[in-house]
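Everything on this sheet refers to the single structure shown next.
Excluded from the complex is one protein chain; the other protein chains are retained at their positions.
Our next item is subunit A:
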Amino acid sequence: MLDDFMLRAALGAIGLALACAPLGCFVVWRRMAYYGDATAHAALLGVALSLALALPLFPAVIVVALAMAAVVAGLAGRQSVDTMLGVLSHGALAAGMVAVSFVQGVRTDLSAYLFGDILSVSALDLGLIWGGAGLVAALIAWRWSALLLSTLSPEMAVADGIRPRTEQWVLNIALALVVAAGIRIVGALLVSAMLIIPAAAARPLARSPEAMVAATALIGSAAGVLGLGAAFRLDTPTGPTIVCAAVAIFAAVTTLGLTVRRRPA
């Protein structure tokens, strides 16, 4: 059954949407959008490392993404977070591309890591993606209340015996997992799009944090399947088409929300 590449691609896209849903909501709530970018870009350095040293891709990407998180945490408070992430994000992206170019024979494949190649997803990749999604879901479900309170007010969380910095690392680890899972599907440049856009689209539809995660998972999955179908029919690059489908859903929900709100009650 998993022989059909379209089926594997659809399962991969849905797995990524599920992995992105809980984390994407926190990325939106905590205004970490740029942070997601920086982690995803750092993943390209992980790709270079894995190619150069013949290491498996998944752990290499995770290690580099976590190293990025550690650097960000270490530099916190020295510069504005925005500026610092800008430096690290673009620095990591550029360094990753330069590093990849040193590895023989990979130059032509670079776009597969920048934009993903969902149609070549293997059964093993699927296992990693769904395993990653399960791990992220378990991690966030375990820390759910503490994460919500730390997001609302770190001081309130501390007063309740929660350590916001530890909770931040829960998110960092989840982010590294998602980036590693997503780099094969939508690529390093667009993986953070799958974090932010479905969550942003889900916001007007939800009245509780849990409902927002569920709506995000649904919208992300729909975008994955719709984008995959559109890319197949229109012969367009798959990863970007999936992101376009997510943006289309976001636009539809937002427009609908505006019209509903404008109508007198």
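Going forward, a contact is a pair of C-beta atoms (placed from the backbone, for glycine too) under 8 Å apart; a residue touches a chain by one contact, two chains touch by 3 or more; residues count from 1.
What we mean here is this: contacts and distances are computed from a predicted model.
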item: Omitted chain (choose from "Sarcosine oxidase subunit delta", "siroheme decarboxylase", "Caspase family protein" or "Zinc transport system ATP-binding protein") - UniProt protein name; value: "Zinc transport system ATP-binding protein"
item: Absent-chain contact - pick from A:72, A:103, A:149 or A:243; value: A:149
item: Residue ranges of subunit A at the interface with the undisplayed chain; value: 28-29, 31, 77-78, 145-146, 148-149, 151-160, 162, 164, 203, 206-209, 211-212
